[in-house]
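A single protein chain has been omitted from the complex, and every remaining protein chain is retained in its original position.
Chain lettering (A, B, C, D, E, F, G, H and I) follows the sequence in which the chains are written, and residue indices restart at 1 in each chain.
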Amino acid sequence: MDRNEVTRKILSAKVAKGIKWSEVAKKIGLSKEWTTAACLGQMTLNAKQAKTIGKLFDLDENEIAWLQVVPYKGSLPTAVPTDPLIYRFYELINVYGTTFKELIHEEFGDGIMSAIDFNMDLTREPDPKGDRVKIVMSGKFLSYKTY
Amino acid sequence: MDRNEVTRKILSAKVAKGIKWSEVAKKIGLSKEWTTAACLGQMTLNAKQAKTIGKLFDLDENEIAWLQVVPYKGSLPTAVPTDPLIYRFYELINVYGTTFKELIHEEFGDGIMSAIDFNMDLTREPDPKGDRVKIVMSGKFLSYKTY
Amino acid sequence: MDRNEVTRKILSAKVAKGIKWSEVAKKIGLSKEWTTAACLGQMTLNAKQAKTIGKLFDLDENEIAWLQVVPYKGSLPTAVPTDPLIYRFYELINVYGTTFKELIHEEFGDGIMSAIDFNMDLTREPDPKGDRVKIVMSGKFLSYKTY
Amino acid sequence: MDRNEVTRKILSAKVAKGIKWSEVAKKIGLSKEWTTAACLGQMTLNAKQAKTIGKLFDLDENEIAWLQVVPYKGSLPTAVPTDPLIYRFYELINVYGTTFKELIHEEFGDGIMSAIDFNMDLTREPDPKGDRVKIVMSGKFLSYKTY
Amino acid sequence: MDRNEVTRKILSAKVAKGIKWSEVAKKIGLSKEWTTAACLGQMTLNAKQAKTIGKLFDLDENEIAWLQVVPYKGSLPTAVPTDPLIYRFYELINVYGTTFKELIHEEFGDGIMSAIDFNMDLTREPDPKGDRVKIVMSGKFLSYKTY
Amino acid sequence: MDRNEVTRKILSAKVAKGIKWSEVAKKIGLSKEWTTAACLGQMTLNAKQAKTIGKLFDLDENEIAWLQVVPYKGSLPTAVPTDPLIYRFYELINVYGTTFKELIHEEFGDGIMSAIDFNMDLTREPDPKGDRVKIVMSGKFLSYKTY
Amino acid sequence: MDRNEVTRKILSAKVAKGIKWSEVAKKIGLSKEWTTAACLGQMTLNAKQAKTIGKLFDLDENEIAWLQVVPYKGSLPTAVPTDPLIYRFYELINVYGTTFKELIHEEFGDGIMSAIDFNMDLTREPDPKGDRVKIVMSGKFLSYKTY
Amino acid sequence: MDRNEVTRKILSAKVAKGIKWSEVAKKIGLSKEWTTAACLGQMTLNAKQAKTIGKLFDLDENEIAWLQVVPYKGSLPTAVPTDPLIYRFYELINVYGTTFKELIHEEFGDGIMSAIDFNMDLTREPDPKGDRVKIVMSGKFLSYKTY
Amino acid sequence: MDRNEVTRKILSAKVAKGIKWSEVAKKIGLSKEWTTAACLGQMTLNAKQAKTIGKLFDLDENEIAWLQVVPYKGSLPTAVPTDPLIYRFYELINVYGTTFKELIHEEFGDGIMSAIDFNMDLTREPDPKGDRVKIVMSGKFLSYKTY
Partner (left out) sequence: MDRNEVTRKILSAKVAKGIKWSEVAKKIGLSKEWTTAACLGQMTLNAKQAKTIGKLFDLDENEIAWLQVVPYKGSLPTAVPTDPLIYRFYELINVYGTTFKELIHEEFGDGIMSAIDFNMDLTREPDPKGDRVKIVMSGKFLSYKTY
């Protein structure tokens, strides 16, 4: 058994039971973003969170144990994603990647935006011309230092 | 001559003259995000914008004409970016891509967040534990329809 | 279980029962193009459509539930398709891609043809020198805007 | 000198002179689709066509000769195109490729749609909800035969 | 079940029973080249041929049905083949590809040799210095036309 | 200077002077297949052949010397060729590769068809339904031996 | 069943029984190099050899039949091998490949060293500074000829 | 300037002057294998060797200095080499790689054959059935140790 | 059965039993670095070590035998690792690789740091600004020699 099998089992149970990610998030008292990533095998749960998730998705003891092991991360099957929704994000990096780089360096100097000390919030932005997806990302700036 | 050469000339002039992207943005009255992407060869300028940019960076008539031609987009030299700052964004997609997918579908149904009818805002978020990079993205939701 | 297994099961039942895609399309009252894509795991069905499809291909409750979940899209096993019929379309993009780009930009300005707000119709075009495949594609033009 | 250099020179002259593809097409009395593909180095011109194109774009004798040589085709710099407009066509193949395959085989049996005995027409389709790009493709069906 | 499984089953039965491809070809009255390609999952059989093949290799009704479905073609596991015999053909294209192109264009003009309206014959060519493999390929020339 | 530059110069002179490969072949008294491959940088010429070629294409002493150096072979810019004519040959290997393998082994046992001790002949095959390209390949069979 | 499964079964039995390749080689009276390659699915055995191997590794009749079928060759899971021992050989080709080429051409003219009419011998070379691996390779030179 | 340019200059001079690698080797008193690799930019020369090489190939002071700088190694333009002579060596690793691994481990235990503490000798092996290329490689065995 | 299955079984047992790598290391009296690599299928154990490991993780006789066979090494599923922790090490090589090269050559001359005669130690380095990961690597320098 490995974490991927647990992820597949969670997804299978989710479809069979018609559970929503936002409900799962409420059950463990965390954001829907982190909770979904965790259920999809990208984050590590503590014992209590794992137990709650296990109950919701009918996992056994062993599967609950796997939820508490740090997973090998990376949720996509190919280097360039084929799914249209996910590809649009890849395209944003391809088109705007050097822009991100220039503007962050202009504001902060040499360094990066952390993808670890990071959180995000995804919401619906009502708009008369068609609702929009709004994503707010926040990552700590880490600067390169001389030594 | 092609657009890449114009981009290189702009970058060269920017270093030599010490111009900031935020100043360029003010000169053409648009956001720093769109302006930088345009100067880096990812967006198309109108005649007036191109003239202003041309003046700032000492471009000749031909180069100014190229700024008004729709470019072949994509600003990165490799499919998986090697630059640490840009890679962090790629990693976010790798780790959170399926999470983006699940949550957008849960909220909106089948469809995508547009990368064309899209805008973003990148700012410094002061934080006592270390300032953060805050990026707000907004893209129109486009739904798949039956036919 | 996941959507790929449902797709394989549909294909298996289709061969065993000798069902035609055009018949399936009639049963759910939609185009044969959309219907085939949906059965091949690329589109999301609503409850009623899924039930009809399920009946046709002997799917159980769980499999019918999977048809209503937004799938991870992308139907090809390799980045450059090896199947001769599908490769010809890839070749058209390779040979005519920059032509598409030039002509759409000349007519519409900077933007794209949507692959989401999109439909198509594939028919036989009788021709004394040999019948032809005629494909009519229609996708909404989405323009890049300044901000 | 090779054909790529001639293509680059044509594109450079086009920008400098502000010529439109549709005007070029009229000058040689052919469709704008074929004409653009030819100018972008994907088709072979005859002596008269080459001379007309040469005059329009200020090409010398040698460059005009190159237009009449069959080119090494393929207009894209990467296997998966990075330009958003061209990528949407690649995505259509990824999502609908197996659908094209199923429907063509259901109608015609085993074989392919020719990408050689092929023509297309790209037009603007007015639509109150936003104009659409309409592409009509027509390719001869070629069937596999036993021997 | 899919066509690959039928191919594997045919190969397994062939080894167990010691059948030769040339014998199979005789049974269905076609060339050994087409017959082998069909048994290896690259061609589509009609009902009568499929029944004969099925009998030879102990296939059940369902497997015989799959033989009559147009397969997803491409018989090699990697883009550059690793098997020495097959690689030699790849090498011929790498070394002689541009030669094929030049000579076909010199003789026929712009177009291609069809890989669909195609047949071939593979025979042993006795030679005192060591027998040779002789392959005669014949494909219809298809020309690019203006439109 | 290297062999690639000599190849480019030969191609350039060929276009400018309107020379045909078959004429070049006659001048050095060899087949058009070998001659074209040699001029395209895939074969090594002897002193006399190189001199004749040099004269035809206006090469200088140094360039003539390079024609006599064994070249780094491989005439294609990508692993999977993008040019439609050359791709068709690649497709033949993809579709028929395992067939070549099975039939050669059935006839000869374990071994390969040499791509070195090899020759070929490419001709036009008149056909009322459209002329055909006929290619006859002959390569020595080399068998694996135990030791 | 296919040859890969037979290879896996041989390796499994070898570990369980603690058999050495050199002992296997003795049993069939051939070199340890050829024998090992054959057991690893890269060479074809005759009936008698296959029977001996089958007895040693507890193979059944069907598996013994597979050993006599010419295998699809290539023993490595990735184009650039990850295993350190095997990578060192890849590195030798990367560093010395052009040297091999220059020296063989200087000695023999244009052609190759056959990888088919080939044998090798791998031995321990005692050395006070640390024993060495000595590999002697011998392959027939095959020359390119004009035609 | 970098080492690649020096390599190109050496090769150019070698062709122009008709120098042989074995003569170069004699001039610096080392094997033809090491000498060729060094001239092709894979090894580092000392001051005296560099001066001798410089004189032979008409290098200037700067170029001679570059010969004494450790180069970035790797002499092949693609991961899988396209040149037939060099590919044969790649094929040997693909076919015999796991055999090398098994036999070295059987003789020496876990470890590798060094590609650094390594030398080789390439000679012509006269053979009535056609001369052979003989390559003797010798590399120190390095064992993995526990710690 | 193969080594990968043994690795998966060890990982599964580790999660189920809550064993720590440092405890495993103590049991066989070696460093936690080597022990972990061995349990993950990268190193070869002797009979006694294998028995101890087997007991800890409930392996059977056959699985214990596999631990003593030299494994095919390489623990990552993709050439560029997707897991953020492992990617950081890849990034270090991408950013600092040429620096490693320059400094080692400046100190030692032409050669490499052995990855075989190598050991490492990974510890927690307390730091008031946040604890740090400290890795000490030590590899024997191996120099290229002339011959």
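Of note:
Basically, contacts are C-beta pairs under 8 Å (C-beta built on N, C-alpha and C of every residue); 3 or more make two chains touch, one makes a residue touch a chain.
Please read these numbers as outputs of a predicted model, since none were measured by experiment.
Checked against the hidden chain, the listed residues A:Glu5, A:Asp60, A:Asp110 or A:Asp127 yield one contact partner: A:Asp110. Contact with the chain not shown here comes from a single listed residue; of A:Met43, A:Leu76 or A:Val133, that residue is A:Met43. In the full complex, subunit B makes contact with the omitted chain through residues 8, 11-12, 15-16, 18, 78, 80, 82-84. Panel shows subunit H; residues 1-2, 62, 65-66, 69, 72-74, 76, 79, 115-116 of it touch the chain omitted from the view. As for the chain not pictured, it touches subunit I at residues 20-22, 32-33, 36-37, 40, 42, 73-76, 79-81, 83-86, 88-108, 111-115, 118, 120, 122, 124-125, 127, 129-142.
The rule is simple: only the chains that are shown with their structure count from here on.
Centre-to-centre separation between subunit B and subunit F, using Cα means, comes to 46 Å. Of all residues in subunit C, those that touch two or more other chains are 33, 72-74, 76, 79-80, 82-84, 91, 94-95, 98, 101, 105, 111-112, 114-116, 142.
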